[in-house]
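Every protein chain except one is present and positioned as in the full complex.
First chain written, first letter: the chains are A, B and C, and each begins at residue 1.
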Amino acid sequence: MKIVRISNAAIQPDQELAALTGLGGGALASFTGIVRDDGGVTAIELEHYPSMTEASLYRLIEAATARWTLLGAVITHRVGIIPVGAPVVVVGTSSLHRAEALEATAFLIDRLKTEAPFWKREHYADGSAKWVEAKASDEARAERWV
Amino acid sequence: MKIVRISNAAIQPDQELAALTGLGGGALASFTGIVRDDGGVTAIELEHYPSMTEASLYRLIEAATARWTLLGAVITHRVGIIPVGAPVVVVGTSSLHRAEALEATAFLIDRLKTEAPFWKREHYADGSAKWVEAKASDEARAERWV
Amino acid sequence: MKLVYFATVREAIGLSSEECHVPQDACTVGDLVARISARSEEHARALHDLSRLRFALDQEMVTGDTLLGAAQELAIFPPVTGG
Partner (left out) sequence: MKLVYFATVREAIGLSSEECHVPQDACTVGDLVARISARSEEHARALHDLSRLRFALDQEMVTGDTLLGAAQELAIFPPVTGG
């Protein structure tokens, strides 16, 4: 069970993860990324590369299932304008035992941050906007999985 | 925000985790343990040490918040008879950035498995029941956090 | 002192809890457990292998060499298996 979804509309983490239940797994791990009110940010805007995005997320899931025995994995990423407090991304995995689901979930979000074709712009109350710079710490976390 | 709950009734992971949203965090990680149909198991039965259980889980959350900067943490554990496919335990954490929530969630479930006063008995279709033995692999995972 | 038993220990002894007078010469958890084993054949069977037992003194996990002090409750149980 491998599900990738790109959504322009608000995402509900529990709905995205619902497909992971009932697979017979004993462990379900998930990560949800939420827009933070970071120094006056009112919303973020997510641009992506439509013809590449889904395939890129699917490849991440393939890499995770090659590495760990998973019963299922889900990645849902929202695009467009996303207000503070709303989920941007939901990653979830199911496995028989907990180590696999916990590690695969961390792997998927770490690699998504450095490999999936999304770009984030922060919007401020005064109407200005600023592209977010890639972080060296994200590169370092992704490197852990190489 | 530190919440510990022991429940005799069915638990809904998303309801248990709801308190973690709206804390201003950018990251929410969670783990749900589910009863597996393991070699004909129809249900498990969870015994616990009522006067110790909540304090023990609360201490785990204290240990996690001493180690990582968390905005919130939740542990809900079900006790009594729990059918196959139902959640046994839900652990969730919220933090500004993802590393803290991902690591703290793994820490909490790993330590819960070796330190919290719960004992599990498997029930089979023929009416028999068997206490689950503690696993060396759980000890090993908990040791990683020492 | 109140003794409380859980899981396989509770089943083997056939009791959830019982009272116990702490003898003068029982200083540690291990000492007291050795005394409790003498209570019956069931106690002896349940408590003979200390390495397979875990203890909590006043609801805090402790090891066999912990001093009893003024504790009110000793819990004896197998390694935990929750989650």
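Assume a contact is a pair of C-beta atoms (placed from the backbone, for glycine too) under 8 Å apart; a residue touches a chain by one contact, two chains touch by 3 or more.
Source: prediction; values computed, not measured.
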Partner chains on view for the chain not depicted: A
Which of these, A:4, A:29, A:46 or A:106, touches the one chain of the complex that we don't see? A:46
Residue by residue, what part of subunit A touches the chain that was omitted? 33, 46-49, 51-52, 55-56, 77, 88-89, 109, 112-121, 131-134
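By definition in this document, only the chains that are shown with their structure count from here on.
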Calculate how many whole Å lie between the centre of subunit A and the centre of subunit C, each centre taken as the average of the chain's C-alpha atoms. 48
Determine the centre-to-centre distance between subunit A and subunit B, using the mean Cα coordinates as centres, and give it in whole Å. 23
List, in ascending order, every residue of subunit C touching at least 2 other chains. none
Residues of subunit B that touch at least two other chains are 33, 109
